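Every protein chain of the complex appears in place save one, which is left out.
Going in written order, the chains are labelled A and B, and every chain counts its residues from 1.
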Amino acid sequence: MKKSNDHGKPETGHESTNGSGQKYGMVIDLDKCTGCGTCMVACAAENNVSVRADQSDKERVITWMRLYKISNGKKFPHTEVSYFPRPCMHCDHHPPCVSVCVATATKLDFNTGIVSQIYTRCIGCRYCQAACPYGARYFNWWDSFPQDKGMDRYLTPEVSPRMRGVVEKCTFCHHRLMRAKNQAYAEDRRELEEGEYITACTEACPAQAITFGDLNKPDHKVSQLIKHPYAFRLLDRLGTEPKVYYLSSRDWVRKLADNFLPGEYEPVVNRTWAEDEWSTKPGRDEF
Amino acid sequence: MDSPLIPHGVKRCTPGVFFLWTLPWLALLAWGGLSAFLCLWKGLNQTNMSNVFAFALWIVFDLAVIALGAGAFFTGFLTYIVGRKELKSIINTAVVIGFICYSGAMVMLGIDIGQPVRGWFIMWHANIHSMLVEVSFCITCYLVVLAIEFIPLILENRQIEKVKELRFLGHNLHEIMAVFAATGTFLSFFHQGSLGGMFGVMYARPFAAREGFYIWPWTFFLFVLSAIACGPCFTILCTKLTEFLSRKKLVPDDAIEFLAKLSGRLLAVYLILKTFDYLGWIYGIVPRSGLTFMDFFRDGPYGVWLIVAEMIFCGLLPAIILLTPGGRKSQGALIFASLLNCTGIVLNRFLFIIVTLAVPVMPFDRFWGYLPTWQEWGIGLAVVGYGFLVFSLAYRYLPMFPKEIELNPVPSE
Partner (left out) sequence: MTPLSFEWQWNIEYVIFFGLLYVALGIIGGGITFVAIKTALQVFGFMRERKFHD
């Protein structure tokens, strides 16, 4: 098994996420997102995310994929709203959560770019939660599932449910990567085709707002989309290097994705959604 | 009733009065015990911690008591390594306080982690890049050192001393105490620093992130300095409280005077460096993250007043009092300054823990509030109760203040 240190520099002789290995990433088109929440539901069902009878305690429920509602803050009729799905960003090179973990329970896999979480290794100190600026890490405050409600029959067999007292987070549906790899192995292939491994949220999104693929493969759609002038990352200037990108034609949305001092933000297109419907017209992606 | 256990030549209250005195502390311990049981049995949902406030009251208590307990390693260093003779009259007190603080913090941390049974993973699967690993390693080792420093004092109990083997053991331990004190100083230096480093390395949290030297953020050095600046003051406070309650003088003025002066000087140096740290942060890291200093205090109850209180009222003011000879001589001023100094350090830790987590980093995220539950208070206050209890027992049955008889000659019976 290849091992790398936590400073983001792989040991000599091993591939980095910039090298010829895989670097899985995601692009979420916020202009297409309708805020329906299917990604959240699909994610929770796929990954055996625990539920409680009352899910209204938003500070303590577990939502690997979380949908934020953002607004430009203007009064009617200039009000605009957008939805902002937020999975784990799978930060590259030096994720804030990885180097702080005391028990080496979370790792950045330099062969896939996926930030993993080993539940049986986690001691539940929650230092990673404190270090993550995205709030993408969740602690199991309760035992995972009500024992006598028959809910265990709905569990995904490929994903282990988590015990109380450990931290969990989006894994880019890592089990699907394993499944795809097994399939490829059975068919005597070494490489995965584009679309062979996608996350549950990508598959479920009815608006097809989520694109998933290998950022190291120039022919994958994600690699092209991230070069789009509308592409941006959440809290990019902190230097976390997320592998989740967003697209939006609306400047106020892009501006809300990071902190800017007055006058610092440079608009990409100085037009708003309400003024210009161009962003939804065909041909937009070939910008 | 327990007079055979009380050291020769000193006067202590009657067993009945002592029993009554321990009652409130026993009550706190019982409250803490119930809380701990609930947290271990039902889980951390018994607290009001959340995915936003991953660290909360307990970590504030932990960092606070560890900073206040720094008097132990620093006084030990000055007594055994530097060789300050006058501190021999107060070193026992410092060691007992240190032991109480560190053991209390360890127990609290054991309940704070979600899977206490896996605590040993920190040692076994250690991620050496994590500051918290350094903290855990050093605190565990240093607690052993503190226990070793505490044991000779326990063995000096009048009845235990009668056992020849234990007397030899105590004397021999005492003779090579400098070795343990040196090891303790090394360990303590690194974990006090790493506790600060823990927050400085969170580079994606602009409120806590700091630049630094090599792998150590500036908070590493500032936490060491602030701990040794306030530790002696806490030792002074505990001594003064014991003197007030027992209505007699226990430690000669020269020891207190020395510690107070040292504390004042260290605090002054700390304040200067901390000011540079704040300025470097306000004009470096904060604007680079796209924020202004005031952005951190937009919502919620945590305002700039916290920093003003930390730096001016609980920093500059006690430093001035401790640096002026008149301030150190006056009992009231000395106690006031020590109290402020200790409060300042607790405020500093509070800022790094609670305010760091309360300030949302994503612009569209909201501010969340947090108030501890009775279970959290129970465990936090149990450490206070435990401290009072152990300190009282040590004062009653052990020769904790070697100069007590000299300062309070009792007419022979």
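In this text, a residue touches a chain if its C-beta (ideal position, glycine included) is under 8 Å from a C-beta of that chain, and two chains touch if they have at least 3 such contacts.
No experiment lies behind these values; they were computed from the predicted model shown.
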**Q.** Among B:L40, B:L173, B:L317 or B:L407, residue touching the chain not depicted
**A.** B:L173
Q) Looking at A:C36, A:I118 or A:L261, which residue reaches the missing chain? A) A:I118
Q: Using the touch rule from the top, list residues of subunit B that touch the missing partner.
A: 88, 121, 124-129, 134, 137, 141, 144-145, 148, 164-165, 168-169, 171-176, 179-180, 183, 186-187, 402
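Rule of thumb we're sticking to: only the chains that are shown with their structure count from here on.
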Q) Between subunit A and subunit B, what is the separation of their C-alpha centroids in Å? A) 40
Q. In the complex formed with subunit A, which residues of subunit B make contact?
A. 43-45, 49-55, 112-115, 118-119, 121-122, 125-127, 129-133, 136, 198, 201-206, 287-292, 295, 356-357, 361-365, 368
Q) Which subunit A residues qualify as touching subunit B in the complex? A) 5-7, 59-60, 68, 70, 84, 96, 99-105, 121-127, 129-135, 137-143, 163-167, 234-235, 237-240, 256-261, 264
